[in-house]
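All protein chains of the complex are present and in place, except for one that has been dropped.
In this document, chain identifiers A, B and C correspond to the written order of the chains, with residue numbering beginning at 1 in each.
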Amino acid sequence: MKNAFRHDIRVRYEETDAMGMVYYGNYARYLEVVRAEMIRAEGLSYVLMEEQGVLMPVLRMNVTYRGIAVYDDLIQAKSVVLGGIGKTITYKTELFVKDRLINESEVELIFLDRARRRPVACPAVFVTALEKFCVF
Amino acid sequence: MKNAFRHDIRVRYEETDAMGMVYYGNYARYLEVVRAEMIRAEGLSYVLMEEQGVLMPVLRMNVTYRGIAVYDDLIQAKSVVLGGIGKTITYKTELFVKDRLINESEVELIFLDRARRRPVACPAVFVTALEKFCVF
Amino acid sequence: MKNAFRHDIRVRYEETDAMGMVYYGNYARYLEVVRAEMIRAEGLSYVLMEEQGVLMPVLRMNVTYRGIAVYDDLIQAKSVVLGGIGKTITYKTELFVKDRLINESEVELIFLDRARRRPVACPAVFVTALEKFCVF
Partner (left out) sequence: MKNAFRHDIRVRYEETDAMGMVYYGNYARYLEVVRAEMIRAEGLSYVLMEEQGVLMPVLRMNVTYRGIAVYDDLIQAKSVVLGGIGKTITYKTELFVKDRLINESEVELIFLDRARRRPVACPAVFVTALEKFCVF
């Protein structure tokens, strides 16, 4: 994917299950790590977002499992932001193991004012930082 | 939902996160528990499936988050099987907290021969057991 | 153990690892569930504790692994409170699978005033409720 942010994640033993592969629910953790590192790569952090009174709960997660990852695999993530960044943001992420696509996902999160629990616009500094990863 | 299997699950502290609510990735665990208990309610078990040499990895998971659950909430699950049961099976599940819908999902799993790692038909005894939860 | 509170917990697939058994770190979850259910059995809840402004972080956890649990096992827990209940409380818990001891642990938690982050005495209503499980 063009403009994609790239990040590698090592599979932990705890993330595997009795089938000998990563548990299907644990991919959500990897996707969270990728989102956090994408922001950090631009000099910001999700902590800063919360300090500005904005939370980012997930609205929607669509995951397609195309292969497996096993213990100690190095998962290579490529992630972009789909469309623009308004009151929600949508990440499209592909995960690879040794250049083999194992996982595709879209995750949409909403920007929420912590005090009033109401949707708000993404803080401007984050919009600017993430623009380079946007795909239209 | 008509024909739905019902099962209650108590939220554990471990399943919450620093936003004070259930972590978005942990709903996959609840959905797994509901699938296991649906089979158990019909006198079978997923262990029996594995003993017959059949694994059930997940192909696809689509989750929409409509509300939150917090520590100690009693999550009420309603789950049906969408369509027929062939080489894959698709569960549609709704989760409620105090009769408020908080989570909707579809999860598709494939039946896999453990030895040959090839798709197989769902063992007949499971098809028969789960038919009562099928919605067309 | 005399005076022990008893509670059963079903092993989830997510809790297993690639060795085909429950991951060593996941026993902490079971011990948390047992503590919560011990309080609930006496008509109280940990939610009530937090509503009274008291948190219970863990100070110390000692676990000895004597056997394994696998997917779908029904873990039988027996748990007592060691000594009296002051500014801390210590639970001793034994976990069994089919009457075979698989896990022994001691977990000590402290009562903490949420606002001031200082140790406090256990609220009286909880002391009274848990006295029946105390072993001296």
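Heads up, the rule we're going with is that a residue touches a chain if its C-beta (ideal position, glycine included) is under 8 Å from a C-beta of that chain, and two chains touch if they have at least 3 such contacts.
Keep in mind the model is a prediction, meaning the values are calculated, not measured.
Across B:5, B:27 or B:71, the single residue that touches the chain missing here is B:71.
Residue A:12 is the one among A:12, A:66 or A:114 that touches the chain missing from this view. When you scan C:41, C:63 or C:82 for touch with the missing chain, the hit is C:63. Residues 13-14, 16-18, 20-21, 23, 25-26, 70-71 of chain B touch the missing chain (whole complex, contact as defined above).
Residue positions on chain A in contact with the hidden chain: 12-14, 28-29, 32-33, 36, 45-47, 71-72, in rising order.
Although one chain is not shown, part of chain C still touches it, namely residues 19, 21, 23-29, 32, 55, 57-65, 68.
Simple rule for what comes next: only the chains that are shown with their structure count from here on.
Ranking all chains by how far their C-alpha centres lie from the centre of chain A, first place goes to C. Here the spacing of chain A and chain B, counted between their Cα centres, is 24 Å.
Remark: chain A and chain C have CA centroids separated by 34 Å (rounded to whole angstrom). The multi-chain contact residues of chain B, meaning those touching 2 or more other chains, are 28-29, 32.
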